[in-house]
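The other protein chains are all here in position, but one chain of the complex has been omitted.
Coming up: subunit A.
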Amino acid sequence: MTSPGDAAPVKPPPSFSPGVPRVASKTRYPNQRRDSSPSLNADLVNSRVASPPPPLSSTTSDLPIRSASPLTPSFRSSTPQLARSSLGSPVDGRFEGSEEIRSLIIRSFSPVVGVYASADTDELVRQKGFAGGFWELIRPFGENIPGKLVIRDSVGASRSWEDYGVRFVGLGNNNQSPSELSAGRSSPLAHVEEVLEKQLGSLDDPLGGSLYPKDFLGFPSTSPLYKLYLRQLLSIASATPHETFRHPVASVIAISSRNSAPLESLRRLYADTNNGDKKVPDWINPEYLRYYVLVHDEDRDDITESTKLYDQMKRHFGLHCHLLRLRSNQCVVTDDDSVQVPECEWLSPSERLFGRTEPLVDLDTEGLPHVFESDVMAIKAFVRELVAQSVVPYMENRVAVWNDQVASRRRGISGRFMSMSRRWAGFGSGSRSSLTSGGASGNYDVAHGYYRYDAPEAVLRKMADFAFMLRDWKLAASTYELLRSDYANDKAWKYHAGAYEMSAVSLLLSPSSTGTKVKIDGIDQLLETASYSYLTRCSDAPNALRCLTLAMELLKSRGGSAVESAARWAMRVMDQGLVGSTGQGLFSERISACYAARSAVPGMNWGSRRRKAGMWSVFAADLWLRLGRPSLASAALEEAERLYADVLQGDGAFPMPEMQTFIDNLRHAVKVEYLEARGLDTRDEAATAAALGTEETSEQLDRRKNRKSLIMNPLDSGISPTQGMRDNDNAADDDFERA
C-alpha cells in the first residue's frame, strides 16, 4: 500500500522527535507508546500557550481540553481518551493482553473453600471491625496465594504457578444462593449490566475517573471496563448441580482460643457440616476435606494454653490443622503497622450492587478496613499452608483415585463395551423409538434434574473439574469427552451443555494442542452444541453467555485463523440478544479487537483484518453514542481511525461516499455530545470552529502510527512526495472534514 504517512520524517510530530528510536522493533513498542502519552500532554500544554499555529500532535479527544481551558487540569486527569490513546498497537495487544485475559479466565476457575467458624471466632473477628466474621477477614487473602505453587498432574509432571488462588465462601451461603436466585428479583445478567452502568456513571463524572488512570499506568491493551465485565460474568456462578466448580473442595472449621470447650465445639461444627443445618444438598459430594483452625487471640489469651490445645487438636484430627495467631484489637489507620485489606477481586454482581454500597459512598479511610501487618502475615502464611499442603494434595489425590477407580474403567475396552451395550440395551427389548429409555443409565433424577453425588457420572464430572482447577487441562478434556455421550443418553441437557462447554474450554487452554485448523473446527462444533444446549434446551442465558465469551477470548488468544472464529462467536452473542445495551457496545469493541489481533502475513501487506476491525470500532462508537456515552464513543472512533489509517489512501478519506457521510456525521455527533456533556454551549460558533479545526490534526497522529507500522513491514516502502507536500500544508486537505 502506498503510504501517506511516510512523509513523517519530513515533519515529525513534535512530541516524538527526540530520543525515540525511529526503527522500532516490536518489543520496544509498548514502552514507546506509554512514553508518548505524557509527552503528548506536555505538548498539548505548549500548544495551547503558543496557540496561533495549529498544533500538530493532538487527538480528537483533546478538543474538550482546549476549548474548555479554564477547567483544563481536572479534565486532563480524567479524560479517558488520552489514556486510551496510549492503547497499544494490535501487535502488543495480542501478546500482553491475551495473557492477562487468559490468566483471568484460569483464575476464575479456582477451588472453593468453605468457611465455618464458631460463634466465638466470629465474635473475635468482629471486634477487629469485620462485620462478616472470620470469612470476611480471610476472603481477600485467598484470591492470590503468595509465591509459587507446585502442582503435579496426572502423569506426574510438576508445574509451578504464580497466580494460584482459592475462593473462600461462607459454608451457609453456598446452599442458600441457588434458591435465593431462583426466587430472585432479576437475572444475574441484568445485575452485570447494572454494575457496568454504575461504574460508567462514576466514570463520567469529571473528577472520579476511577477506571482509566489505572489503564494509563499498567494495562496497555484491554479496556478495563471490559475486564470488569468479564470478571463479573465469570463470578456470577453459584453452586449448581451441573458443574462442581462452586462445590466446596475443602472447608475450614475454625474455633478461637476463647472457646471453653474447644474439642467439643470442633466436633459439633464438624457434625453440623455433615448432617446439621450446614449439610450440603444431595448433588454436592459431602466428602470434602475438613481443615481445623485454632484462632489464637494474641492480645488477650495465653499462647502456652493455645499451643497445648493445638497439640491436642493435631493428635485428634491429624495434619490438617493450623494455629492462626491474630490480634483482637481493632486496627486504625494511624497505627504504625496498619495495612489495608486488599480488595476482593471476585465479588459477584449482586454483592457489588447491594453489599458494598456504604463503603463506596464513604471516604477511603472507611472504604476497606485496616488490619495489623502481623495479622496479614499470619493469614497469608495460613492460607498458603492450607492450599499448598492440604487442598492441592487432597485434590491431586482425589483425581488420581477417581482416575483409577472410575475413569480408567470407562476408558478401557471393557468400559467402552459396557457403555455401548447399555446404550443398545433398549434395542432388543423394544422398538427403536424406545431408545429414550434404552440409553439412560437410570442414575439421572429426571424429576429434580440432577445426578446424586455418588453416581459415576457425577464423580467423573467432579474429577474432570478437579483436574481443570488443578490446571491439568489435558486430563480434564479427555474426561469431559467421556462424559458427553453419557449425558446425552440421559437427556441431562444442562450437564450435557456443561460437558461440551468445558471440553472446548479445556481443549483451548491445554498448551499442547496449538491450533491446527482441524482442531479449531472441532472446537467450533463443541461450542455450537454447548450453546445450543444451554440456550434452547435449558434457556440458561448466563451460562450460554459465559460459554461463548470464554470461547471468544480463548480463540482470540490463539491468534491466526482462530480469531475469525472468535469474532464469529462474539457476533453470535450479540445476535442472540444475550447481552444488554452496554454489553453490545463492549462486544462490538471486542470484535474489533479480535480482528485487529490478526496480523498481516510476514513481509506482505495483506492478511490482516484492519478494515473489519475498523468497521466494528465504528459500530461500537455508534452504539456508545446512542447510549449517551460520548466519551466512550470518541475513544472507539479514535480507535477506528487508528485501525483504518493503514488501509485508507492519502488524506484518510473513505473512498465510498456513503461511508464517508456516515462517519462524518458520527464524528460530528460525538463531538457535539461530548461538548454538551462537558457543559459547553455548542451553538457557540468559535467552539465549533475549534472543534473542526482539531480534526485534521488527528490525522497527523494516524499518519505517524501508519509510518511505524510501515517500518515493521519492509516491503511496504512507497513514499509519495505529494503526501509530504500535503503534510506541510495543513490548510490544504480539508475535503476530509467538510462533508
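Basically, a residue touches a chain if its C-beta (ideal position, glycine included) is under 8 Å from a C-beta of that chain, and two chains touch if they have at least 3 such contacts; residues count from 1.
Note that contacts and distances are computed from a predicted model.
The unshown chain of the complex is recorded in UniProt as "Putative trafficking protein particle complex subunit 2/Sedlin", chosen from "DNA repair protein RAD5", "Putative trafficking protein particle complex subunit 2/Sedlin", "Eukaryotic translation initiation factor 3 subunit K" or "[RNA-polymerase]-subunit kinase".
The hidden chain makes contact, of the residues A:Gly442, A:Gly607 or A:Gly679, with A:Gly607. The hidden chain makes contact, of the residues A:Arg152, A:Arg568 or A:His668, with A:Arg568. Checked against the hidden chain, the listed residues A:Leu460, A:Leu475, A:Met615 or A:Val670 yield one contact partner: A:Met615. Annotation for subunit A: contacts to the undisplayed chain at residues 568, 571-572, 574-577, 581, 584, 601, 604, 606-612, 614-615, 618-619, 622-623, 626, 647, 649, 654-659, 661-662.
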